[in-house]
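Shown here: the complex without one of its protein chains, the others still in place.
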Amino acid sequence: MSFTLEGVAMPTLDLALPLHAHDHSHEHPHDHLLQAVLHTRARSVALVQGLSDADCTVQSMPDASPAKWHLAHTTWFFEEFILAPHLPGYRVFDPAFRYLFNSYYETVGPRHPRPQRGLLTRPPLEQILAFRAHVDAALQRLTREAAPASLLELGLHHEQQHQELLLTDLLHLFAQNPLHPAYCAMPGAAPGPMPAAQNPEPVRWVSFSGGLTDIGHADERFAFDNESPRHRVWLDDYALAQRPVCNADWLDFIADDGYATPALWLADGWRWVQEQNIRAPAYWQTHGDGFHTQTMSLHGLQPLLPQAPVTHISFYEADAYARWAGARLPTEFEWEAASRRQPLSSATPAQFADHPWRLPLPADDAATDGLQTFWGGVWEWTASAYLPYPGFHPAPGAVGEYNGKFMSGQMVLRGGSCATPPGHIRPTYRNFFYPHQRWQFTGLRLARA
Amino acid sequence: MSFTLEGVAMPTLDLALPLHAHDHSHEHPHDHLLQAVLHTRARSVALVQGLSDADCTVQSMPDASPAKWHLAHTTWFFEEFILAPHLPGYRVFDPAFRYLFNSYYETVGPRHPRPQRGLLTRPPLEQILAFRAHVDAALQRLTREAAPASLLELGLHHEQQHQELLLTDLLHLFAQNPLHPAYCAMPGAAPGPMPAAQNPEPVRWVSFSGGLTDIGHADERFAFDNESPRHRVWLDDYALAQRPVCNADWLDFIADDGYATPALWLADGWRWVQEQNIRAPAYWQTHGDGFHTQTMSLHGLQPLLPQAPVTHISFYEADAYARWAGARLPTEFEWEAASRRQPLSSATPAQFADHPWRLPLPADDAATDGLQTFWGGVWEWTASAYLPYPGFHPAPGAVGEYNGKFMSGQMVLRGGSCATPPGHIRPTYRNFFYPHQRWQFTGLRLARA
Amino acid sequence: MSFTLEGVAMPTLDLALPLHAHDHSHEHPHDHLLQAVLHTRARSVALVQGLSDADCTVQSMPDASPAKWHLAHTTWFFEEFILAPHLPGYRVFDPAFRYLFNSYYETVGPRHPRPQRGLLTRPPLEQILAFRAHVDAALQRLTREAAPASLLELGLHHEQQHQELLLTDLLHLFAQNPLHPAYCAMPGAAPGPMPAAQNPEPVRWVSFSGGLTDIGHADERFAFDNESPRHRVWLDDYALAQRPVCNADWLDFIADDGYATPALWLADGWRWVQEQNIRAPAYWQTHGDGFHTQTMSLHGLQPLLPQAPVTHISFYEADAYARWAGARLPTEFEWEAASRRQPLSSATPAQFADHPWRLPLPADDAATDGLQTFWGGVWEWTASAYLPYPGFHPAPGAVGEYNGKFMSGQMVLRGGSCATPPGHIRPTYRNFFYPHQRWQFTGLRLARA
Partner (left out) sequence: MSFTLEGVAMPTLDLALPLHAHDHSHEHPHDHLLQAVLHTRARSVALVQGLSDADCTVQSMPDASPAKWHLAHTTWFFEEFILAPHLPGYRVFDPAFRYLFNSYYETVGPRHPRPQRGLLTRPPLEQILAFRAHVDAALQRLTREAAPASLLELGLHHEQQHQELLLTDLLHLFAQNPLHPAYCAMPGAAPGPMPAAQNPEPVRWVSFSGGLTDIGHADERFAFDNESPRHRVWLDDYALAQRPVCNADWLDFIADDGYATPALWLADGWRWVQEQNIRAPAYWQTHGDGFHTQTMSLHGLQPLLPQAPVTHISFYEADAYARWAGARLPTEFEWEAASRRQPLSSATPAQFADHPWRLPLPADDAATDGLQTFWGGVWEWTASAYLPYPGFHPAPGAVGEYNGKFMSGQMVLRGGSCATPPGHIRPTYRNFFYPHQRWQFTGLRLARA
């Protein structure tokens, strides 16, 4: 069986390349880092091409933020933590933005309440873009000596994270609209045809040997604080499915009354299913001829592709499905250990740079182990709670309020999704969400002993 | 003591004149009515001049609606009830709008949920304006014979109601924004200076004789169904204060611990004060030098004017104040009976047409009875629950779902506010809101035996 | 057609007779009043015969109170307002009770939160009974000179009100219990057989002439402050149905999709029906053979009696039914005017004293006007909001917090129910509840022009 990665032919867009995709053998590190930051920031602006001020202003639920807010908050991050303290003579763009665009940094000061982010019709989008230009220009004045490289790199990765959130938050907004608008970052571009429906491959199990394994970040490249310290974990032997669970599988789960069988569900999950009247993944809609879903595509609402990984499911759904299938979710440690044998290059094909999203389609990216769509298809829920690694310490100062304070109540996801920016995918990356949340591109891959 | 009505000098704006302000002795009624409808509709568009698509899209609370929604819903009203059934060959602008812009007409069909009106970033403002132009053009094709005059007139008054809501909903939105944007329907216009602070006049009582009184609508001019049937009510003798309660009075109430004295409050009101932590009218903010408030002005956040009528208070607050002052609220019947001696002309001065709002300032509009700021200053809470008049019947058909179905749990307000459109003020008009609501320009006038 | 009033034969119970039912021509007023108070208080204790400490402790919803609380609060009323200030040397039974058993008298001081009344497993029932005995003994020491007659009378009527609440709160509690326990104040008593099902009489209309009418309390007998001042109201001619709406009528309403037809409902009511998923009166349960209901009877859960007045309906339901029936609810003024021609004696038959409740059955109590079951069958919802009469002033002091502070958001009911104590029914009595509440014995009688 053969898959195509790209799904839909997309017109070319000149977006920023990620840091480590560069050949920077002959560049000065500072210059290179600055270029990568500016490229990344240019990509953020490219993401809202074709969107209106209103599209970028509305907040469709408290978990989501307006696109305008993402654009401003990532810029505030550079202003607050880099430019104001480190660039002599830097003029703050607008003092009110310190209050408006702080996300959750208690040590920085009070901030606009999160659920009210969508009430800020002013400043308009164009003023936010002017704020971005002001900060970009100032960043270019940062000298090699003054520039705090680690903060610049953190700012770059922080902005990449928000790029993914910007896309998933927009998807949530558009999915609430009965008109089902299609997101398109490239005005006037004609999308190619949708891929044809195919039957998925049967599940095959790929085996991995256990033993004492080193887990966590261990090289000189960037990683968030929550990926460290590297530490030892004991693993028993295990196996992973060669592909994520796909839409065709999920239709079987629904047809077998999966959503109505309490024995399949965790108690919290069963309560959630009952209270929220959950009957299918988010964004699925029944039409006369079966389920449709709204994807982040030029095509808008479309029939389900049977072979595409199921997405927009909660941890509770992933866990119930695995139980129904007689399997389980992998731990984040099993996942990371397996990832060492999957060539990361498959996550950064040339076409990644071309468009801000792609259909999460199965691809012929089988590694030596034969694990397909391992990188950047869907975020895969794991069986692991999001907790500190042994010896974890957050970074000093305000930026320490980054990952550590969320270490309760959430579950780890691994792998990266179709909306994850190029260069933001790596084996040790720990994404985390509450078990009921499902507006990200979240799916699962089965595991067993 | 002398007051100026206009408050702030405003540049001239060519807004629609209301129906009955015209001299239409030599016009055909149909032509005249159609012109009045189109004038009114032009005024709606003028109200959003200078606002962005985003300003017109966001919904700041479930009680409020986006400006775009007001513009579209009033247009849908003409399309649904007049054009589609009565104009041969009329082409519906967009079939989806029937679902999107129905407000609460159960008999018309399902509709977009009210709390989600603010999620509709699409259709954009310009498409709503195209919808309006499409409907306006079609209205002009209505012949004398086909045109249902009573529905046209209802549509006109319906649109006027939404003009006021559009303004107060915008005020609520802007008041949530820490930047305190100023509403300005006239881009580039320079506002005049704010009026000087003055001490208010002491309260004087104006007496009215009781007896059997006819209440309700009784002439050929337009009125809503809830203003009929005209019926008899017995009134004892009573007196009204010559002016509304003003900000200076309210500061005394606050200083005397009015918000912390349970004996002054209705039980429901006391619970509301406690649960919502109410300490002042809506939009009041404490600064170093006292309260400021956001008015619907070019000036944005401004110090309180002592002589201006207090506004943005709930029925509970109005009732508590009256008890504190040793007085009471008038009934809607006392108010209407008194209104017969107040020249309505004072409500429609020339400058009313010039701007969509004005400061609710006391004016030298003393009628024969000496009641000041009686028309169109602030909506005055009455002691009357909003109930049907004896023999009330709603209009047949879908438009019957207009006023009758809201006849529980709400209180009547009388008089009209500074945001009420010209021509939409009359002695028998019954406005109604829930006792806790206060985002309208709501105030009070004291009564006593 | 003939009805029996009593419904079910009940064993005799020696309960207190109400004040005005006595022939007191040769007694001293003070002695008589004191006896009436003590008789009434003895009846309260009789009401909980056969109930356990647990039955009297639990609070089944925030609107309800435990029986123990009713017994203690009514006793606190005498201690706080009469004994402590007026009986020299009176010893407070337990100082903690002042906090525990104050209901809502803000001027008396802080109090135990209402929703937590059901957490007081201590003091036990027997200690509450000891508190009652302590207060009863002290009341007997009140001399003619010291005794504040008006407060004693208020305490008596206050206690009667709580007797009715005690019964309806117990009914609510027992109705939540899947075992459907039967309330029985007389342990060991064998209830008689249930009445046979009968078809109700068709509705007949009884006409009343309008005109200027005096409304409100006007004689020397006791009345609450909210029944005054007597004042004039204009009434148009009107007619009332000869009997309340009964269960058979209501089954027709249900069969005609009354609960699923939005045009029949007030907007608030329609939201309530949707949110609470209301499909029938409270306590109705579907069984294989139709609806059953839990009545306050020895019989427990029983099949509906077609001829019995429908009860446990909200104002919203009463209003929707009246609209469906092409009629309306009477105003409280129409009801009171009509009541003048209904012999009150029909409300106080001898058997009233015999049992704390009775089935609300239609009775052959037709007055000269032929209005049946007018007194004490079910509380009849009126179209009138609960508002102050012109010139209303609450009593001075803490007892002024009695009726006035609830004058918002509620609707008036008239007539008295099968759970209303003997002697607590009169033409000017104004009962009031929120429009969604239905745990009282609430029904309706149709009116029309």
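Worth a mention:
In this document, chain identifiers A, B and C correspond to the written order of the chains, with residue numbering beginning at 1 in each.
Convention: a contact is a pair of C-beta atoms (placed from the backbone, for glycine too) under 8 Å apart; a residue touches a chain by one contact, two chains touch by 3 or more.
Because the structure is predicted, anything quoted here is derived from the model rather than measured.
Within the entire complex, contacts from the absent chain reach the displayed chains A, C.
Among the residues C:Pro124, C:Gly210, C:Gly370 or C:Pro394, only C:Pro124 touches the chain that is left out of the figure.
When the omitted chain is restored, the residue from A:Ile82, A:Ala182 or A:Val233 that touches it is A:Val233.
The set of chain A residues touching the chain not shown comprises 104, 106-107, 212, 231-234, 236, 262-263, 265-270, 315-316, 319, 383-385, 387-388, 390-391, 401, 405-409, 411, 435, 449.
Residue positions on chain C in contact with the hidden chain: 52-58, 60, 96, 99-100, 112, 116, 118-125, 173, 176-179, 181, in rising order.
In this section, only the chains that are shown with their structure count from here on.
Inter-chain spacing, taken between the CA centroids of chain A and chain B, is 47 Å.
Here the spacing of chain A and chain C, counted between their Cα centres, is 61 Å. Residue positions of chain C with contacts to 2 or more other chains are absent.
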